[in-house]
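What follows is a single structure, written as structure tokens, with notes after it.
Complex shown without one protein chain; remaining protein chains in place.
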Amino acid sequence: MIGFAWNILLGLAWVALTGNFSGPNLFMGLLLGYLSLAMIQSQLSILDGYAQRVPRVIGFGFFFIGELIKANLRVAQDIMRPEMEKAISPGVIAFPLEARSDVEITFLANAISLTPGTLSLDVSDDRRVLYIHAMYMADEAALLEDIKNMERRVLRILR
Amino acid sequence: MLLAVLSGFLVAIAAPWLYQSLQDRAGWVLALLPAALTVYFATFLPQVMAGEAVLIHYDWVPGLEINLSFLVDGLSLMFALLISLIGTFIVLYASGYLKGDEYLPRFYVLILSFMAAMLGLVLSDNLITLFVFWELTSIISYMLIGHNHEDKEARKCALQGLFVTVGGGLALLAGLILMAGVAGSFSLHEILNDGDVLRDSHLYVPILILVLAGCFTKSAQVPFHFWLPNAMAAPTPVSAYLHSATMVKAGVYLLARLNPGLGGTELWMTILPIFGALTMFTGAYLAVRSTGIKRVLAYSTVMALGTLTMLVGIGTETAMIAFACFLMAHSLYKGALFMVAGAVDHEAGTKDVTKLGGLRRKMPITATFAAIAALSLAGIPPLFGFVAKELLFESVLEAGGLAFFLSVLAMASAVLVIAVAAIVAIRPFWGQLKETPKKPHEAPLPMLLGPIVLASLSLFFGVLVFIPDALLVQATVLAVYGEPVDFYLSLWHGINAPLMMSLASLVLGTLLFLNWDRVRGAMGKLDWLYDRGPEAGYFKVMEGLVWTADWQTRVLQNGYLRNYIMTIVLTTVGLVGYALFSRYDVSLVAFGEIRLHEYAVAGLLVASALFACITQSRLGAVASAGVFGFAIALIFILFSAPDLGITQILVETLTVILLILVLFRLPGFINFSSPGARLRDAGVALLLGGLMTLLILTTVEHQFHAPISEWMIDRSVPEAYGRNIVNVILVDYRALDTLGEIFVLGLAAIGVYAMIKLKAENRVKDEKEC
Amino acid sequence: MEPLLAIVVGASYAAGIYMMLRRSIVKLVIGIILFSNAANLLFFTSAGLTRGAPPLIPEGMLGPEGAVADPLPQALVLTAIVIAFGVLAFAVVLIHRAYEVVKADDLDQMKDTDT
Amino acid sequence: MRPEVALPILIPLLAGSLSLVVWRSVVLQRWIAVFGTGALLYASVWLLMTTHREGHVVMEMGNWPAPFGIVFVADLLGAIMVVLTGIMGFAVALYSLATTGKDHEKFGYFPLMHLLLAGVAGAFLTGDIFNMFVWFEVMLIASFALLILGGERAQMEGAIKYVTLNLISSMIFLTAIGLLYGLVGSLNMADIAYKLQTVEEPGLVTVIGMLFMISFGVKAGAFPLFFWLPASYHTPPVAVSALFAGLLTKVGVYALFRVFTLIFNQDVEFTHNILLWGAALTMLTGVLGAAAQFEFRRILSFHIISQIGYMIMGVALYTPLAIVGGVFYIMHHIIVKTNLFLVAGVAYRLLGSYELKDLGGLYRKRPFLGFLFLIPALSLAGLPPLSGFFAKFVIIRAGLEAEEWVVTGIALLVGLLTLYSMIKIWAEAFWKAVPEHNQNAHRLDSQDSQLWLMYTPIIGLALCTLFIGLYGQPIYELAAASAEQLIDPSQYIEAVLGVQP
Amino acid sequence: MTEFLSTLSGLLVGFLLLLGAGFMVLAAVGILRLPDLPTRMHASTKAGALGASLTMLAVAFHLPEGAVVARALAVIVFILLTAPVAAHVIGRAGYFVGVPLWKGTVKDELKKHYDPESHSLESGFESRRSETGADQPGR
Amino acid sequence: MGHSLILQTAARFLLPLQLLFSIFLLLRGHDEPGGGFIAGLVAAGAFALYLFAFGIPATKQLLRVSPHDLFGWGLFIGTLAAVPPLFMDLPLFTALWWDVPVPMIGEIKLNTPLLFDVGVYLTVLGSVLAIVIALAEAED
């Protein structure tokens, strides 16, 4: 199902890129998207339930952008501070994952990386823990809660 | 005529096959060719005797005025007859002398080619054709001298002969071209018809020197005489041929031939007699100094060549007559004597005269004809050599200012030559029979025929002197002197100074011969001079050449890439910079409008380039090169080239990836160079950078014409149906460029793949072998 | 702008040649990159620079609106970039292999074929 | 429309890419090699005949008129060069069948060979200066790849120098084109020449001309820019060396001939005088370099340089006769030099070495090979009546007529030194007895079934040398006609642009 | 009305550009001032990506044509797709090859789970998991 | 590289996107920035990413054809694209345009410049991949 969704997405991307919204061009985009995917098909075993997720995706988008700007401002503040080194308290934490599939983990890890203050370093070999570098470890519990929150949102749109 | 000249080459090609089927009899068959040629050339006698010159013309490379035109007059006919006549006997002689030699077929090829080349040389009317044959004789004689090529000495001697004669030949070529340029023709008879043009030309001196350089080397004149005796490394038939009638006489032939054009000037009449006389004496002296029978003969040839040169130089009527007679006489007796010497060597197993004696009992025929030929050499009446010698004395006596000098040398040489004649014809054959390495007996018929006929002719022409006179001497003199001369040859001229000189030389020569061993010992005391002579000079030159070559190569091709790069860069800066400042008024230009961010991008470019240079971190340099690339991409974008920007970014990214993949196994940056070297390199680099900056600054000032691309822009949509003009150029207007470009990429891929995989395969192979 | 770029290009040439004059083969590679980029940039510059007018024709038109940058040098430089990339790829691997074979980074140890 | 002017690149490009498509099958590649180069030879002769008959043959690629698109122009010089390319290609292809190792064939030997020929032919025929750059690069990178096939240490070392120095040369070439375009706004050589006839700053044109001179000088192997050549030419398999020796440097020479007759003829006193002295020093340093060597291929490599000097002298003297000589020299030299390398390859096959000290006995056992060596060797030395004599004769005569005494003297002297080197090879490899330490001496007596494949091209090229020598008139006429076209560029310009300059 | 809109759009565009450029400067200052690799990456990845995205958004507002907006959005999407991946890969590599962390780092839970020899990264839950046989270090 | 789950998953999604984008660049190159060369580089980059994430064998498997074949055919096609006009007595490389009706889509403009650009695309893709794969293999 995700495959189909991705195919549609690719088709739309094609239409957008070409800037030609005609039917034949959409068909062309779908066809090319299909061909590209056919190539990689064997590597993608993805779930279904695409339709319900659209609103959640949009919600996530807003949440995400909000987080992005909010946290960036904080970093800005700290970086510009003369005694910056007192303001930050970095560290690496292990975040136990609820996400299981490749796509879930990756999506989450990238979302974490894009939000300021956290950076995904790696997933343990057994995929149960995500190691994250965090900028502000002063309140570790709150940090973990934030990440958990993010994971929930991610899983909601992916599952 | 053409066929006659070239027949030697044609038959030569067939010779190996002939030999295969005929074996030992091949010599007889092959000798038919020169014999037939002798007859053929003899048919020209009536015309030539009548004072005519026969001209035969074939086109060769008419565009370059190089033609196969042949001139048959007295001089060339005399030579042609001698060449083919003696050639006949040489071929026969060789068939006996080299019997069983594995190289005999190749020898036939060479000797016949040589004969053809000689014929071509003497018969050519075209200067360049003459030169072609001239060089052919050099190279073929090289092959002949090196007959025993597995012997290092033989190779060395062959090279010496070749190097000296070809070196002179090149000078000759220059001289001939200049001569033709002055005269406006490459045709000998045209040039010689009006010799004053040459003599009055401002190029006369260079022409003369160049031509003489060619002739003197070829004819072994002092100081180039050393190569000739060394050429004795050749088998005797070769020596006999080369040193009697042919190659060495080519120089003399040319001098005589050019006499009407170049001769008659003071310079000519000074240089030639002096060098000729010195050569004459040196040859005679060294002949007496030697013990090897072939060596003695070889030096006596040097003496003869000197004599001939001297005679041409003297240039009087008598001298010309003497020249013609001496030429003919020498060819006959020298041919005979060499063949005799070879026979002795062949049968007795040694060439050393001091180890020979009494052979007349074992080889009576040889001894007889050796004696006849030697008498002619010594200039004893009634042999033809006597006629020549008388005329020689007469010539030197009337040689004007040089008369005394020449006479003394001629007299001294005559004395020495008489001893020489005795050494080669009496010493080995008379007296006690000495033990020799081989058991001597009479030579086989093919080897005897030559000496018999040639020696007999020496006698015959001497007794019946009007025959050669009428047949050839008159005509030859006509050709050499340039105008008819009225004279008759005779044995008896009455009691006069030349006769006295002859007698005196005979007495003194006999005395010399009797005391030969003692005299030789005394001569040995002068050997130190010999060690510093021209031959030593030749070896010095060769060593110097090799040393210079080594030195130059070490300095230039030194193996250091940076030196190569630096040389190229400095050459560029030097030449282009020189052109820029000497050909153009450089003035600085205004900077125009520049925006702030453009400064930043420019600064980033420079900074990243510099950082890549100075960093100690190679991956840092790679990253910096990445920034450099991005900055260039920005320049492209800022100045309206989106396609270029995209390409640059993609290429830069891939370049970084490539570098990373490759650098993995390479070591880190190491500083090998000293600070001084770095400073120097920085200076060189800045010179180039400065030049490029200047070049842009000067050229952006000018735009001579509107660019052709406006036309392309106008047609891009209507005719090429594309709105991205850059792409339209790439796939349509200039698709061929793009085709080449993708082939470059494909080729790079093949190269990379081969470099990496071929190695891998080798490793697998190696492992299997282990 | 051209004069400024002229200086930049000159500096790039200088940097490229300087690196090519080093003994280390790794530096040679960097030198080659700088040098070929410098040449491309020179080509681009010497044809004259235009700001903000790429040689593209809007849809439905027969020619560009107003003057555009000269497309020809752009196409040529594009070709030159690609060629330089191909040559560079080859050179890089060559140096890699030379290092493996000679087992030294020092160009001074690669002079056997000359003398 | 005349297809023959395009075929000399189209055929090798198709043959090369087809060989790549079938890269898994060596057998097919071998057939393509023979037929491809054969077809190239055929097409090139066709082109020469047309050019000879009708004058310049022009094809406007993409049907875009000159000077806007790329034109291919065959004048006589171009056509002659292409014929020589065809001959070399065919000869070396045959030779390669017997000598190329399995590894090499598997890793792209034949496609590289075709594409090298394509690059060379393209450079000879294009009438567009940037397109010439592209063909130069095609040729160069093909030669890079051929040079390293085998991956031995010497090859790698040589290749680094070859690649680096040629890269510098290419970049200078590119720089020069860029500056020239900035001045003239055109790439078509005829158009450039036409437009440069009247400019307000001729000095600037000369300056750019010097950049071209340096760049082409490097490619041609002229003094003091030749270092890459002796460092590398002796390292690849001999068939490759032969191809390089015959063709590659000649592309640089051709380019010098082209631009210094067509475009940069405003300031002959200055530019051509520099060329002339460069030529003299090239001759001299090259021949001295050879005198210092004792390896068959190295001697030959250095001689390439010295011979290049003669050719450059032809264009440098810039008289009609001198250009005849230059063209004649190129024709003669390509054939002769390739052939010498091919002979060296036979010697190597028989005795397993290129070192003169390891060679010997060839004259005794293989007299025919000796004969085949002497023809090109003596021709190279300029001995009559071989091709080299006439070439040298014309050059010398032109030099003397121009009263350039010193340079002509050097040219003469270099002839002698060339002979010295050739004789050195002859004496050591052919005359000398085979050294006892040579392990392969027995091969001199044994039969080699592949040898005829190596001999065939050698004999063919030797016949060409003899033909030029013995029947020089047609070749002279060709060179003369070609020189006439070169000395008067208006014909070229008119043929391409259709205007009367 | 249109004039008002265009002024508004001008303001918006200017604001977005300034904001984007500001974030860029922020990122640059960040990587210059922050003490170690991971902290620098916090600045560059986020602020860099955000800055580029904002400037692209400005383009989308400035040239509100379908094709331009689509491409500007494509840029943003692509940045958001690739930037975290790059950050992850560099951060991970930097950590694993031992680029030192800042001395002020308060905690490192990864260090004890990483074996530089085998490059295996444990989760700390292995003891329980090994019973199920799902433990496959270094897949 | 010690296989990174995140990189691998990202690569799986990015590859089709990049390939699609490359074809987009190829097809519109005649009108907008792009073209066979740029497109080929993008495609090669896509596979390079995949190679970095999954290693050489997986990449080769994904490709199915050898890079050698890609650039071999690319060069062959590129050269052949120049030839047809020769048979119409036109110079090499003369652009030929055909309108080909395709069901469902309408008319497609087939032309030799596009064919040529496809050759360029394949060559660039094949060559760069051949180089990258060979180098990566040499590394191991």
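Here are a few things to note about the model shown:
Which chain is which? They are A, B, C, D, E and F, in the order written, and residues in each are numbered from 1.
Note that a residue touches a chain if its C-beta (ideal position, glycine included) is under 8 Å from a C-beta of that chain, and two chains touch if they have at least 3 such contacts.
In this section, contacts and distances are computed from a predicted model.
Hidden chain, UniProt protein name from the list "Multicomponent Na+:H+ antiporter subunit F", "ABC transporter ATP-binding protein", "Acyl-CoA dehydrogenase" or "Cytochrome c oxidase subunit 3": "Multicomponent Na+:H+ antiporter subunit F". If you put the hidden chain back, the residue from B:81, B:657 or B:687 that touches it is B:657. Screening F:42, F:118 or F:131 against the full complex identifies F:42 as the residue touching the chain left out. For subunit C, the residues touching the chain absent from view are 51-54, 56.
Considering the complete assembly, subunit B touches the hidden chain via residues 595-597, 599-601, 603-604, 607-608, 611, 615, 617-620, 623-624, 626-627, 630, 633-634, 637-638, 642, 645-646, 649-650, 652-654, 656-657, 660-661, 663-664, 668.
Where subunit E meets the omitted chain, the residues involved are 10, 13-14, 17-18, 20-22, 24-25, 27-29, 31-32, 37, 40-41, 44-45, 48-49, 51-52, 55-56, 58-59, 62-63, 65, 67-68, 71-72, 74-76, 78-79, 82-83, 85-87, 89-94, 96-99, 119.
Just so we're on the same page, only the chains that are shown with their structure count from here on.
Chains that touch both subunit C and subunit F: B, D. When the interfaces A-E and D-F are ranked by C-beta pairs in contact, the top one is A-E.
Ranking all chains by how far their C-alpha centres lie from the centre of subunit C, first place goes to B.
The mean-CA centres of subunit B and subunit D are about 26 angstrom from one another, to the nearest whole unit. The distance from the centre of subunit D to the centre of subunit E, each centre being the mean of the chain's C-alpha atoms, comes to 57 Å. In subunit C, the residues that touch at least two other chains are 20, 25, 28, 38, 40, 42, 44-48, 54, 56, 59, 72, 76, 78-79, 82-83, 86-87, 89-90, 93-97, 107, 110-114.
Across the assembly, subunit E contributes 81, 85, 88, 92, 138-139 as residues in contact with two or more other chains. All chain pairs that touch, listed by label, are A-E, A-F, B-C, B-D, B-F, C-D, C-F, D-F, E-F.
Those residues of subunit F lying in contact with subunit A across their complex are 4-6, 8-10, 12-13, 15-17, 19-21, 23-24, 28, 62, 104-106. Contact residues on subunit F toward subunit B in their complex (touch as defined above): 29-38, 41-42, 44-45, 48, 67-68, 71-72, 74-75, 78-79, 82, 92-93, 95, 97, 109, 111, 113-114, 116-117, 119-120, 123-124, 126-128, 130-132, 134-139. Against subunit B, the residues of subunit D that register as touching in their complex are 13, 16-17, 20, 61-62, 64, 67-70, 103, 107-108, 111-112, 115, 118-119, 122, 126, 130-131, 134-135, 137-138, 141-142, 144-145, 148-151, 160-161, 164-165, 168-169, 172, 175, 179, 181-188, 191, 195-196, 199-204, 206-211, 213-214, 218, 224-225, 227-228, 230-231, 267, 270, 274, 285, 288-293, 363-364, 367, 378, 383-385, 389-390, 393-394, 396-397, 400-401, 408-409, 412-413, 415-417, 419-420, 423, 427, 430-433, 472-473, 476-477, 480.
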